[in-house]
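This is the structure, below, for whatever I ask next.
Only one protein chain is missing from this complex, and each of the others stays in its spot.
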Amino acid sequence: MQLNHVRRALASATCALLGGHASAAPDGGDGWSVESAVLYYGEKDRVQVLEPTLFASRELDDENRLVVRGVVDVMSGATPNGAVPTDTPQTFTTASSRYTVDADAPPRMDFEDLRLAFGFDWERTGEGGDRRLLTGDVSVETDYLSMGGGGTWSWDTRDRLTTLSLGVGGNFDWVFPGGGPPAPLDPLDGAAALHLIQEEDDDDDEGEGGEGGFEEGEARYGVNTLLGVTQVLSRGALLQLNWTHAEQGGYLDDPYKLLSVVGADGRPVGYRWESRPDRRSSDALFGRLVWQLPLLHHVVHLGYRYYRDDWGVEANTTDLKYRIDLGRRLYLQPHLRYHRQGAADFYRYYLVAGEPLPDHASADYRLAEMESRLAGLKVARETKSGEMALRLEYMVQSGESHPDGAPGILTGYDLYPDLEAVMVQFTWSFRF
Amino acid sequence: MGDPHPIVRPLELRFDHHHWRGHFAAMGCPCEVLLAVESEEAARRLLGIAAAEAWRIEQKYSRYRDDNIVRRINRAAGEWLTVDEETARLLDYADLCHRLSEGRFDITSGILRRVWRFRKDAAPPAPEAVEALLERVGWEQVEWRSPRLRLPEGMEIDLGGIGKEYAVDRVAGLLAGREAMGYVVNFGGDLAVRGLRSNREPWVVGIRNPRTPSAGPVATLRLTGAGLATSGDAERYLEFQGRRYAHILDPRTGWPVEEAPASVTVLADNCTEAGMLATFAMLHGAEAERFLEAQGLRHWVFRA
Partner (left out) sequence: MRGRAAAGALGVLLLLVQGCAVQEVKPWERDLLAERRMQLEPSALDAFLDLHIYISKEAASGGYGVGGGGCGCN
């Protein structure tokens, strides 16, 4: 008999024995369990976000569990507008703003915004042990509204070693940037001039686009589906495989992103708004292994995702979390993540003056070919209702800074400056 | 089969320093519940809940009754039988314990009592008699596909080795979340402790050496959530021709475990776990202490 193994096996079997109910029903509902966190996300010279978050969950009875969540994002800073740097100051005039960028500086737009998001999960366990999960989410920003929901149905087969899941979800978003969404590939100043004329006609005050609200907005919608299998591999290992498919439609542009139109010397002769297709169809294959190392009892969470869509983006993402328990309650969890993506077909650093306009073009750095590396560490102490934890992470995104064939002075600029970000998250849980 | 007859016996309740102390009889032993509650009314209600559950379990799993599931299983030997969910959980548990103890713990071993009589003046059985019975012992011969069971003909099961500790934990579970700030459920020395006394102090439990009960406790424990159980019976053994035979039988041989301790007491998270580890330790005989040390739990082993 492996002596020290006995107690552990016995303890869990005893729980199973005593956990079930016999003749008398246990009392339902023992209050809310709350997990709250504050996340600071800060990019070097770019965006800063402070994000207080609250998750509250409650067992309504033996079968029903409810989770409600709320998030506030306080965002500020500067985000790349898509233009390339040049050797003179650049002024960007849009319907709602006018800003100037220093010579030789990467063009960025200052912004401030507040986002409020609320959501819920309602999980119901059926008599046969199947689980139905219903989720709903709403989020609001000054220029964006999003509503989403979904349902996932999971059931076990084969002695509860295999779980199959089917899910379907959808979202409906509304984009209403100040001054209305720009027309795709329109020259920048033209759009602004057009808007000024309108204002004079209406004899209205300089509305920030909030007025007239939805009339000056565009809709975006999507449907996504999930097919999943979770397999218990052994006493200490679990594997999940998911395939998700998403169809998006409507206004998929970023209303703040533009492209420089450069001449043969690499200097900008104008700017145009970006343009993306109004449909996007994507697939993701995701696998995740949860494995408790024998003897050490460390826990590995290894995730891998392959993604591709009909915009030509292909991406591989690997995520590793390695949990090391120190004593009964304390643990350390290093985190490594590596993401590598190819560019969308219509991604370009700039447009070239005199060349015919493409149907679609975007200089959004997120659609470029790039790789993102992340390293982090979480130190946590488990409590009855969750944990108290501090998480520090550092992320760097880098792409091709000097693309082939850049004309004139552009060869001397970094056209894809690294994005460096730190995340500091403090989490604590309580019950009431 | 007619309706089982529910058990009803007298309840006793009195106030004792900082708590109410209730008494009743179940499973062949004195049962006691200490309750940190204000009113007598609440104490009486909780005592009623405790007694009803203990009697329910006794009624359902006692091997001395002829109207329960144990009898039904034993009568159906040779045929498939579907058992209820609670019984299935107990059988799952017994199955695991059998494997964890490498066959030392076996709910089919009760049949050996037919030849073993643990009285001081009794003689040990003839080896042939033990040998003959041994063919009818062994959980590995039982087909258990939860919730369906098929006991080979001639075999019997007895859940007595789990029942009392299980009842203690069941009662402790039923009292949770009610009026009591804390309570102790004590069924013949196997107990579960939860919460605090009315004076906001932990419950105090003393452990005595069963060989020298008047000498005062060898340990005094202050507990707020734990299970404590004892295996072994210092008074029950048989002595024959200078040899002492312990009360505990090894189902693999049909003979008493050699060099078994007089008693083993284990402190664990709950009474069932404590009881099973104490039983395993007894079954390890001379190795009892070594087994318990490997489990990393507080324990007290007394040897004659």
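Points worth noting:
Per-chain residue numbering starts at 1, and chain names A and B are given in the order in which the chains are listed.
As a working rule, a contact is a pair of C-beta atoms (placed from the backbone, for glycine too) under 8 Å apart; a residue touches a chain by one contact, two chains touch by 3 or more.
All figures in this text were calculated on a predicted structure; none of them were measured in a lab.
Checked against the hidden chain, the listed residues A:L239, A:V269 or A:L320 yield one contact partner: A:L239.
The omitted chain makes contact with just one of the residues A:R267, A:R323 or A:R348: A:R323. Contact between chain A and the absent chain runs through residues 8-9, 11-13, 15-16, 35, 37, 39, 41, 47, 51, 53, 55, 67, 69, 73, 75, 79, 111, 115, 117, 119, 135-139, 141, 143-144, 146-152, 159-161, 167-171, 173, 175, 220, 224-226, 230-242, 244-246, 256, 282-290, 292, 299, 301, 304-307, 309, 311, 313-318, 323, 325, 331, 339-342, 344, 366-367, 372, 378, 382, 387, 391, 395, 397, 419, 423, 425, 427.
Note that only the chains that are shown with their structure count from here on.
Per-chain CA centroids place chain A at a distance of 55 Å from chain B.
Chain B contributes residues 53, 56, 85-86, 89-90, 92-93, 96-97, 100-102, 166, 169-170, 173-174, 176-177, 268-270, 272-273, 276-277, 280, 290-291, 294-297 to its touches with chain A in the complex. Only residues 1, 3-4, 6-7, 9-11, 13-14, 16-18, 20, 22-24, 26-27, 30 of chain A touch chain B when the two sit together in their complex.
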